[in-house]
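Questions regarding the structure given below will be posed in turn.
All protein chains but one are shown at their positions in the complex.
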Amino acid sequence: MKADVPKGTGSSLGEAAMAPVRLAMAAIDAPLRWVQRRLGIGGMATFFLLPNMLIFGVFVLLPFFINFAYSMTGGTALFLPDRSFVGGEQYARLFDCANYTDPNSCAEDTFWTAVGNTAWFVLLQVSLMILFSLITALILNRELMARSFWRAVFFFPVLLSPVVVGLIWKWILQRQGLLNFGLYGLGFDPYTWLNDRNWSFAATVGVSIWAHMGFYTLILLAGLQAIPKDLYEAAEMDGTRPARAFWRITLPLLMPNLLVVIVLVLIRAVQIFDEVYVLTGGGPGTSTLYITQYIYETGFATQLRNPGLAAAASILMGAVLVVLTLVQLGLGRKGEKKGARK
Amino acid sequence: MKKTKTMLAALAVGLLTSTAAMAGDVRIMWYSDGVEGEVLKDLLDRFMKENPGINVILDNVSYSVVKEQLPVQLEAGNGPDIARVTNLKAQSQHWLDLRPLVADAAYWDENFGGQADWMRPDGSNQISGFMTQITIAGGFANKTLFDQAGVAIPGKDATWDDWAKAAKQVAENQQVPFPMALDRSGHRLSGPNLAYGGNYISADGKPAPLDEGSKNFLKTFVGWVADGTMSKDVWVSAAGSTYRAAADDFINGQLVYYYSGSWQVPNFSTKIGTNFDWVATGSPCGPANCTGMTGGAGLVAVKYTKNPNEVAKVMDYLASEPIVKEFSERTLFLPAHKGVLAKALDFKTDDAQAKAALNAFVEASKTLSDEARKLPGWLWSDAVYGALVTRVSQAAAGEMTVDEAFARIDSDIATKVKDTGN
Partner (left out) sequence: MSRVAEFIFRRRGRSGWHWTDVFTWVWLIGGLFIMFGPAVWLVGSSFKSPAALAEFPPTIMPYVTQKATVEGYDKPLDLYEVTMPDGSKTVLAEVRRIGIVSQMVSPDKPTEIVKVKIAERTPVRTMSFATSNYSEPFTHFDFVRYLWNSVFVTVTATLITLIVNSMAAFALSKYEFRGRTFAMLLILATLMVPLSVIMVPLYSIVSALGLFNNLWGVILPTVATPTGVFILRQYMLTIPDELIDAARMDKASEWQIYWRIILPLTAPALAVLAIFSVVWRWNDFLWPLIVLSRKELYTLQVGLSIYSGELNVQWHFILAMTVVTMIPVVLVFIFLQRFITTGIAGTGLK
């Protein structure tokens, strides 16, 4: 196996982009050998983890815990020392419902509306996103004329900022937008797509897929291209049919990448915010109001803000996500191991 | 380890480069709806030539920074030295008292006294700053559409019902999709609410539950949205209290009557041009009176400044009569300055319609009711506006009945008051 590895994969990014750093990397090898002698091989793991975890701890974990503390406080003051401890009051307020199946019976009716909307959005968006990016990746993995051009086409929207994505599609879908102009030319009456509950919901799903599909396609494509070709050749010689080869070879070997994609898509879907905020603003009514917008508006964007309530809602959202991810990782573990050891 | 060290070193370098305010530096946080940022820059350049010791730095920002980010900075004791702000009252504890610092406090009291209370803590006589412009809510009619339809534009004492009837007639005749539109804003909704006899402020200064006057207009309004008299688009175009304007529909000639305000004049002047004739018509009347709403943005000094004396000098300059006059004339803003208002303003535009509209708004400012003048300086205005917009738009979208909306508005406001701990 070792002999097959090309030395440093000559032309790859590692060499080209990091060339200036290379010298430094070699120079610090000696002191690091000394560190390794002191810590042992296992201890080096800590060394490799440290920089990331340090930055992580200060800028991601710490705010996360402070956020938890926020959820136990009340008042409108923004900074923790100025806030009063209220215990579980904020959580109690979120769960204060006469009837849990009807958001309108809750004290925080908008929160539950947002939760319901988000659940539907996630269900639809995640399945469609994975379907579309898998199809696109399979197609881009074929022998195509100008393949890098086609890859760029599907990747292009990822380069745009979410705000720009929202704006572009708003201008296309609004009453005096490009879509109505096209339909008008075909003899249809202009329609305000974003004022229709169903179309508006469909638009948020569609636009978020449009904007992020390229990202996941690329990850899946990388996985597809890494599948050893001799496997297919062997299968071909055995007379295996293409569809069967897809299920028996492609899908299992794609599992590690597919798992990454599923987990990321799900997390991003639950957190959907910027492009929808610009596109529909949560409307019409509250039909595309998703959970992050609720949190953002409650805790930050209104003049009389309630950071405690927003923090409590975000902790609940985080908890749901952790459970979902653990379930997925548990389900995917088998496939991952299979893929990793091949 | 070395990498961490390099990073720490880099971090230290970064820290050094972000030095604290230099002596003599005055930072202004400013947002722009139009050309006012450039006009201000021009005026400040002149100021710096006259005062070489003071370096005024104009940080142009988006309005969302002023609305969402500035409060965070202020609570942390950071922030610019001077800021252009609309949420003046609720943040008044952060403003600097300029009374002992300005050259002539009497000048400020005399010319800006009318709005001084909007931006100072209740019960004080603080001078926090001045209004860069006064805004008056009011209506715009597409005169060309009225002419083409052969419908007379309702007169000065016309009621909301009169306007609705006339606008609907014009829209039907001219095949225009929207008879009327009103911005998605609690401030805009409050004008007609007050005209229908509404009052938000209870005897103890806290928000009162919605009264009959407000309910009557809101019911009418939701009814108009349902039957197509009032444009539904702008009201259902967002959730929560987000501001949305219907200006584009008016500019496109798709809208007969648009209830917005004086700030639209420069916008209309550039975008409508000669496409059609439009007129500003003041506020329609309700059963109680014919009031609109007032408001505006203020330029205030921030308490956490390191250079209060320089800040006061800049403020004195910007508030001086010739500068206020020039600023207003070039930006087409209505000034707050009494002395400037007393003389005729020569707005710098060759658009006769815009000039006429601005004068109509100056006129409309005289019919403001007492409640309308009080609301901008009332601590709870934003809580009421936010609840109104959120719930009325849900009713307009058909998610709840008007009565459910009323109940939610009252409970939303009550929760806000409770949250604040007052």
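Order of writing sets the chain letters: A and B. Residues in each chain are counted from 1.
Here is the rule we go by: contacts are C-beta pairs under 8 Å (C-beta built on N, C-alpha and C of every residue); 3 or more make two chains touch, one makes a residue touch a chain.
The structure displayed is predicted, hence computed values, not measured ones.
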item	value
Residue, one of A:Tyr91, A:Phe111, A:Trp193 or A:Phe215, that touches the chain absent here	A:Phe215
Touching residue (missing chain; options B:Asn267, B:Thr291, B:Ser365 or B:Thr415)	B:Asn267
Residue numbers in chain B that touch the chain omitted from display	3, 7, 10-11, 14-15, 17-18, 27, 29, 31-34, 37-38, 41, 57-67, 69, 72-73, 76, 78, 80, 86, 135, 143-144, 147-148, 243, 245, 247-248, 251-252, 254, 261, 263-264, 267, 270-275, 277, 297
Those residues of chain A which, in the complete complex, touch the missing chain	1-2, 4-6, 8-18, 21, 25-26, 28-29, 32-33, 36, 41-42, 44-46, 48-49, 51-53, 55-56, 58-64, 66-67, 70, 78-80, 135-136, 138-139, 141-144, 148, 150-164, 167-169, 171-172, 175-178, 180-181, 184, 210, 215, 218-219, 221-222, 225-226, 228-229, 232-233, 236, 242, 245-246, 250, 256-257, 259-260, 263-264, 267, 271, 273-274, 292, 295-296, 299-300, 307, 310-311, 314, 317-318, 321-322, 325, 336, 339-340
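Here, only the chains that are shown with their structure count from here on.
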item	value
Chain centre separation (chain A, chain B; CA means) in Å	38
Interface residues, chain A side, partner chain B - complex	28, 31, 35, 47, 50-51, 54, 74-79, 82, 84, 104, 109-110, 175-176, 192, 194-195, 280-289, 293, 297, 300-304, 306
Chain B to chain A touching residues, read off their complex	1-4, 7, 67-68, 71-72, 75-76, 87, 90, 177, 232-233, 236-242, 244, 248, 252, 254, 382-383, 386, 390, 393-394, 396-400, 404, 408, 416, 419-421
